[in-house]
Structure formats: structure tokens, C-alpha cells
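The complex is shown incomplete by one protein chain, all other protein chains being positioned as in the whole.
Entry: chain A
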Amino acid sequence: MDPFSAEGELLNLHNYFHQGQFQEVVDFDAVGLSKENALPARVFALRAQIALGQAKDVIADVQGEQEPELVAVGALAELAAGNESKAGKIAEKLAKESGDNSTVQVLAGTVLQAAGNNEEALKLLGNHQGNLEAVALMVQIHLQQNRTDLAVKEVQAARRWAQDSLLVNIAESWVGLRVGGEKYQQAFYVFEELAQAPATSSIQSVIAQAVAEIHLGRLEEAEAALQQAVAKDPIQADLLANSIVLNAIAGKDTKELKSSLSSIAPEHHFLADLHEKSSLFDKAATKYSSKVAA
């Protein structure tokens, strides 16, 4: 039986993780689990630790472990700790050796994708046998490559066998936010449902709700959602990035937010992008000048 299926004992763990409730995953009491689920539970806990920024601890934890799952966790931790090349090497090796292991697929796939190795990642993930996490990851990669059509297909395929599973809903919402139109509203429902129920709410889902609302053009509601997220964690990089976007759309000043974003996550995509565009502007602007200097 699939341990993540509705009846499986890892369902909650799985859901916590994908709802962004990482602390709950770490705190999850794995004692009562059956033997075959102990390892997946541990992997989840370690991944949650990584997501909580404790990559160093995880590296130390899985040091010397032989199970491919844990090695893959190690690779992910190395990636999070900033050792991209090392992570990439481990991941490539794993992909070759145990490419049929679902955990390896997801984790090594993540590492490969993060290292910019899209094709390798997709190839590895394509091996999956009914693994929703792999599907979600593939959807994300497709979206990153702007292949919305492929992402849509992936989700529809998964929807057929995984029905109303959380991850499918979430992945569908990711795609929905890209497709737009009515899909915005549907994505919003999913995120709102997650974000507003106390049991499932996490900063991640609240931000997602806010993002959906930005896309729907409901700026006030988006602002309220972001405020809610601020209450959970005021210095989350994505939260700040989206706050900047929201303020920019509303025509408000974003300087302060930008400086706080650059202080906590100087390498955030938003800043990097902005920086690049800024220099692009300067370069492009030099091509023009007035005939007569004033």
C-alpha cells in the first residue's frame, strides 16, 4: 500500500511537508510508525530540517549512511548549504545507480534542477512510478522552462490516478497561476483553503494565497494575506519579494522592503533580476543622447 495514500500512516507527514508546515514534520512523532515507514518518515524529517535552514545538521546526521535515500538527503543538504557542485556530483551518481528509488528521484531531481540540469532532472523524474512528489517537481520544472503545456498534461495525468490528493491540487494551482483566467480563482481557492484552516496554514500557503490574489487583481485582499504572513514570519524572503511586487503594483514605495530583502536574502532571484535589469537599463540608455547638449 502506498504509505502516502489517504489511509497510509504517512499521509499527515506528507501533507505537513507539502503544506510548508516544516516544524510539524520535524516534531512528528515517528515512534508509532510501522517499520517500512520509518525510513521515509526520517527522510521527511530531514528534508524539513533542510527547509528550516538546518542543512549543516542534516549533513552531519547522514554522514556515512549508505541507504540511497539518505545519501540523496545528504546531496540536498549540501545543495542547501551552498556546495552546489558536490551536491550535483552525488546526485548524478545516485541518478545512475538508484534511479528507480522514488526518494532519490525527488531529491536528486531537485538537486539537478537547482544546478540547472533540467534535462537530467526530468529524465530522472520521468522514471517515477506513481510518485506524486516527482510529478509536482516535474510540473515545477516545466513551469520554470515555460512549458505550461507539458505541465498541464502532467497534472491532468496525475489527477486521473491521484484524484484529490493535496499535492495534485497544489501542483494544479501552480499551473493555474501560470495559465490565468478562471484558473486564478481556482488556484486561489486551493491556497486559501490551505492558508485559512488553522490545521494546514503555513507561511508558504499564505504567501501563495496572496500571490493568487495579486494575480486576481485583488490588491487589498492580497495585502491582508501578506500581513497575515508577516505575523507568522516577518523576514521570509519570498514574503518580502511578493510584498515588494504588491507595493509596486499599488504604486507605493518599495525602497524599504528592498533593502530589508537584500539584507536577509541578497541572492534572491528578485534582487538579482532587478540588478541585472538595472545595468541593462544603464547600458541601453547610453545608446541615446540629445543632438545638442543642454
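The working rule: a residue touches a chain if its C-beta (ideal position, glycine included) is under 8 Å from a C-beta of that chain, and two chains touch if they have at least 3 such contacts; residues count from 1.
We adopt the following convention: contacts and distances are computed from a predicted model.
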One chain of this complex is not shown here; going by its UniProt record, which of these names is it: "NTF2-like protein", "Coatomer subunit alpha", "Vacuolar fusion protein MON1 homolog" or "HECT-type E3 ubiquitin transferase"? "Coatomer subunit alpha"
Out of A:37, A:110 or A:131, the sole contact with the unshown chain comes from A:110
Which is it among A:10, A:90 or A:177 that touches the chain not included here? A:177
Who touches the missing chain here, A:10, A:43, A:76 or A:225? A:76
Hey, which chain A residues sit against the chain that's not shown? 6, 11-12, 15, 17, 20, 22, 47-48, 50-51, 76, 79-80, 110-111, 113-114, 136-137, 140, 143-149, 163-164, 166, 174, 177-186, 189, 192-194, 196-200, 204, 207-208, 211, 214-217, 238, 241-242, 244-245, 248-251, 254, 269-270, 273-274, 277-278, 280-282, 284-285, 287-294
